[in-house]
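For this depiction, one protein chain was excluded, whereas all remaining protein chains were kept in their positions.
Residue numbering begins at 1 within each chain, and the chains themselves are lettered A and B in the order written.
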Amino acid sequence: MGFAKAGQRPAEAGDTAEETAMDLPALIRGLRDPEADMRRRCAKDLVSYPEAVHALAATLDIERVQNVREMVMTTLALIGTPEAVAVLLPCLRSDDAFLRNEAIEVLKQLPNSLAPMMEQLLKDQDPDVRIFAVNVLESLRHPSVVQWLLNVVESDPHVNVVATALDLLSEVGDENCIESLLKAQERFANEPYLQFAVRTALDRIEQSKEST
Amino acid sequence: MAVTETKGITDDDFQKFREFFYRKTGIHFDDSKRYFVDKRLVERMQALKSDSFRAYFTTLRFQTTGEELQQLINVMTVNETYFFREEYHFACMISSMLPEIASKKRPGDTIRIWSIPSSSGEEPYSIAIYLQEYWNDLDKFSVELMASDIDTMILEQAQKGVFSERSVGNIPAHVTNKYFRKDKNGMYHLDPDTRSAVEFSRVNLSDSADTRKFRKCDLIFCRNLLIYFDDVSRRIAAEAFFDALNPGGFICLGHSESMSRISGLFKVRKFPEAIVYQKP
Partner (left out) sequence: MKRVLIIDDAATVRMYHRGILKQAGYETDEAVNGMEALEKAFDGQFDLYLVDVNMPKMDGYSFLRKLREAVEIRQAPAVMISTEAEEHDETEAYLSGANLYMIKPVRPEQLVQCARLLLGERGR
């Protein structure tokens, strides 16, 4: 025993026998297979079929095995089409914490697909959805990012949403933001957390003014 | 706040950069690393001809190719490879992980260990040496060592098994003498038996056609590779490792890396020597 020499090893290590490529209908059926490993494999192989996004989304409602759910999410992220984004968005409102948090992680990888709906997301009824939208702005390259953040800072009613926007403004804001920051400071005069966030953003902006 | 500031990098610049870098890579620079960080930031600013930190930072954050971020990660992380680097993982392998793996196997069973990236071979060969030197049960099992890299030239070099003084510097002398022959140019040649214990292959971790050949692994070493990946590629890699491992199999990441930023697929296991991740 000891080391098996390179080049002299039996060939069982890889995915051999199971690897007959499955077509789209077979893969979609496979999402309901009694074996979790098979369901996971089908979810993985569906990455080549953008038309499968609805079948994948449907699976999320009933799949209970975590590693299969993660794979479905990864596949949707890789497909990354506007349809994929559309099926992921409702997950943001799900009662299922795992779905919510996974959807957030995955959608953050697709900032450009979210840009067209950004204004809508920033006005969503649910403050957690608005926080998510602000978080997506972190990776979004778009001329309106700073303005959107300023809109939130000036008019969002929820302290946690405003604070998230302030966090990002400390990184991307400039002197033109100062007025809006001061307005937020007034609006939430009784919120120590927010006062803290405004002060931090102001400090950072002041400092970067000096280093230019 | 800080005692010395490099020209052009204020305390707040450093904070901004530090938070951003931590968010992207999980690597945290504490205040003592200020000089290290500032120097490299200034280098990158000069390379991009940015006239201020703010201008540089804007490029860094919003560049769609992510090229500058890659460059920055490269200069901020130490890329050296040498034998017995991060040795605590090998100690953990001998004292904690292999005993647990072996307890579920019968004599004569296969134990499969995968090292990726292999780079110029120091890591897989370190494993081979460690197993011969320190694992009493090596004879009871059939151990398959696999090593992969995306770079075919480095794979060729690795297969030759010839190393510099610097590369073997961390190995105790009596071990070096046992496994290497020094030639007249001062280069160290690894003995043929140890070399033949490792099977090398070219693998792109993001390509499932490549990774599906790896299954039923008991132990994976993937150290200081995932830092250089973006979030989606890290996820794909984590999935590939999950599929590659046997249930109960382990994966070791580099000392500043954590699976907690990447995927919830694995369980965290704390051993006396190291924190590693296990497939449930």
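The working rule: a contact is a pair of C-beta atoms (placed from the backbone, for glycine too) under 8 Å apart; a residue touches a chain by one contact, two chains touch by 3 or more.
Everything numeric in this text was worked out from a predicted model, so none of it was measured.
Engineer: Identify the residue among A:32, A:100, A:123 or A:142 that touches the chain left out of the display.
Structural biologist: A:100
Engineer: Touching the absent chain: which residues on chain B qualify?
Structural biologist: Residues 19, 23, 258-261, 263-264, 268, 270, 275 of chain B touch the chain absent from view.
Engineer: Which chain A residues would touch the chain omitted from the figure, given the whole complex?
Structural biologist: 97-98, 100-102, 104-105, 127-128, 159-160, 163-164, 166-167, 191-194, 196-197, 200
Just so we're on the same page, only the chains that are shown with their structure count from here on.
Engineer: Centre to centre, by mean C-alpha position, how many angstrom separate chain A and chain B?
Structural biologist: 27
Engineer: Quick one: which bits of chain B touch chain A in the complex? Just the residue numbers, please.
Structural biologist: Of all residues in chain B, those touching chain A are 8-13, 15-16, 19-20, 52-55, 57-58, 61-62, 64, 107-108, 110, 112, 128, 131, 138-145, 193, 196-200, 208, 212-216, 231-232, 235-236, 239, 242-243, 263-265.
Engineer: Can you name the residues of chain A that touch chain B in the complex?
Structural biologist: 1-7, 9, 12-15, 19, 44, 66-67, 70-71, 74, 77-78, 105, 108-109, 141, 170-172, 203-204, 207-208, 210-212
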